[in-house]
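A protein chain is absent from this complex, but the other protein chains hold their places.
After this line comes subunit A, so read on.
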């Protein structure tokens, strides 16, 4: 398989940071009570991943092996600081909601894991794509989980979209269930754990189905081969 397609597949599905590596669970579980919160944190994480992967890949031959981890952390921390200050300036309300989880992106294990496992030993182009795809995979899970919890918890989707898209988005809130009483558990931390568990289970079911289909396609060939 061509290396770029391989990287895309790894990040989005096969090695998805949230569903397979189960990294960065703390922000994943904490902020996904609405779609918009999930999307906001997801975009910040994508930016961090792409920038840190790119810079670390560029510097990979200059960084001495013995001190590489502190160097990675410093690079990641600088990038997160830039993103935090920018969000404070341009998306101030969203910044207030996401709060401590923006600076905490520094400690998101999936970022240092990509730096160590991929960017430190691959060329810049591959590393940038890897950062983007891992970030997108992570963000997709944030959005799906945020959507599930928002829908079950308060019966809406895209509530408070104006925090992110400005005043045009004030009416974007989709109220899918009128007069909904609210289902508090989905918005509380247990709802995040149960929701993530269900998504991981769903991914595993799909994977099992896919392998089954592949083997069932291969089998008839094997049978005809053996019957000769």
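Criterion: contacts are C-beta pairs under 8 Å (C-beta built on N, C-alpha and C of every residue); 3 or more make two chains touch, one makes a residue touch a chain; residues count from 1.
Throughout what follows, contacts and distances are computed from a predicted model.
Enquirer: With one chain of the assembly withheld, which option in "Formate hydrogenlyase", "Alpha/beta hydrolase", "Ion-translocating oxidoreductase complex subunit D" or "ABC transporter substrate-binding protein" matches that chain's UniProt protein name?
Expert: "Ion-translocating oxidoreductase complex subunit D"
Enquirer: Of A:96, A:188 or A:206, which one is in contact with the hidden chain?
Expert: A:188
Enquirer: Just checking the interface: what residues of subunit A touch the absent partner chain?
Expert: Output for subunit A: 181, 183-185, 188, 194.
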